[in-house]
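If you scroll down you'll find the structure; I have some questions about it.
The other protein chains are all here in position, but one chain of the complex has been omitted.
Should a chain be cited, it is by its letter among A, B, C and D, assigned in written order, with residues numbered from 1 in that chain.
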Amino acid sequence: MLIARVIGTTVSTVKDEKLTGRKLLIVRQTDEFGNAVGKPFVAIDTVDAGVGDLVLTAAGSSARQTSITKDTPVDAVIMAMIDSLEVDGTVTFRKS
Amino acid sequence: MLIARVIGTTVSTVKDEKLTGRKLLIVRQTDEFGNAVGKPFVAIDTVDAGVGDLVLTAAGSSARQTSITKDTPVDAVIMAMIDSLEVDGTVTFRKS
Amino acid sequence: MLIARVIGTTVSTVKDEKLTGRKLLIVRQTDEFGNAVGKPFVAIDTVDAGVGDLVLTAAGSSARQTSITKDTPVDAVIMAMIDSLEVDGTVTFRKS
Amino acid sequence: MLIARVIGTTVSTVKDEKLTGRKLLIVRQTDEFGNAVGKPFVAIDTVDAGVGDLVLTAAGSSARQTSITKDTPVDAVIMAMIDSLEVDGTVTFRKS
Partner (left out) sequence: MLIARVIGTTVSTVKDEKLTGRKLLIVRQTDEFGNAVGKPFVAIDTVDAGVGDLVLTAAGSSARQTSITKDTPVDAVIMAMIDSLEVDGTVTFRKS
């Protein structure tokens, strides 16, 4: 899974019918401190995440292993909200 | 999913029989502003996209979860047209 | 799918039994003009491709969705020969 | 599989229900000497690994092939603890 921050939203009218009503969020991978690295990608939300939240994303066929994403053409899912991260005994991120 | 722009088309006569009649478009990943980044790849179209459109693509086995791509040897699908993108409260792309 | 050029061949005597009689070609991803980029990889041929041909490759589980590759331990397949590529209205490649 | 070092832990209250009680560790890929390279990612633990341990991780659908991860939305699993690594006849890592 990747540590990622939600940075935005997408609006799409014409899409695969299985995606009707799904929330597609723009996220960016972060490092262990919550700092964004790399290019943005889009993940389907299953945990009511919002812009600014630090989350975990799963990719590939694993993205389809939730009740919301089963059999849908999505390759990235937000499957957890991050409360805190700890590295080598030090808290590097805590949700405010 | 990746945010991507359709930049071109491919013509292929000799191909796997399951691809007969399918439209294979050349796309490039973009950032959250719709600016192209990275190398081009080819995705099968399921939403009647055309050159210049900003779209979402799904990769891997997820690319086979549409009625058009089921059981076909394709690893990238265009499964949504993007109307608009919003990042940190600002619209960064709107379809014209 | 990736646009790729066939650059060579491999010979392998000791291999998984399901690969007996299969043709394993060395390819390199190209850009939309057919110019090679990136590292070489090996793909199983299903369209009678040869050295110099521009082809499309599918990766991952999608590589096993042809009659030739079903259930075999291969993660890349050549599933189409490219006749021509067109980008923004201009032909960038045409098979000679 | 990747050689990786466990560098930290994550706490997540709101998550997919299948992840209840699972341990999600932050890891970084290492080279053959155990030196970290690349960005951190999160893997589910199946071997009681702890911070500092050198481990093997499997990604993608392969991450779901353990009794702990079956059918869960995870794309990386720690499936082995590394006792030692040997490269070209020289031990490059031994667990202390």
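Here, contacts are C-beta pairs under 8 Å (C-beta built on N, C-alpha and C of every residue); 3 or more make two chains touch, one makes a residue touch a chain.
No experiment lies behind these values; they were computed from the predicted model shown.
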Residue ranges of subunit C at the interface with the undisplayed chain: 7-16, 18-19, 24, 26, 39-43, 51, 60-61, 63-64, 71-76
Contact set of subunit D toward the excluded chain (per top definition): 1-3, 29, 31-32, 37-38, 46-48, 56, 58-66, 69, 77, 79-89, 92
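Everything that follows uses one rule, which is that only the chains that are shown with their structure count from here on.
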For subunit A placed onto subunit B, the superposition rotation in degrees, Cα atoms, nearest 5: 70
CA centroid of subunit A to CA centroid of subunit D, Å: 20
Separation of subunit C from subunit D, taking each centre as the mean of its C-alpha atoms, in whole Å: 33
Residues within subunit B bordering two or more other chains: 60-61, 63-64
Overall pattern in which the protein chains touch one another (line/ring/star/complete/other): line
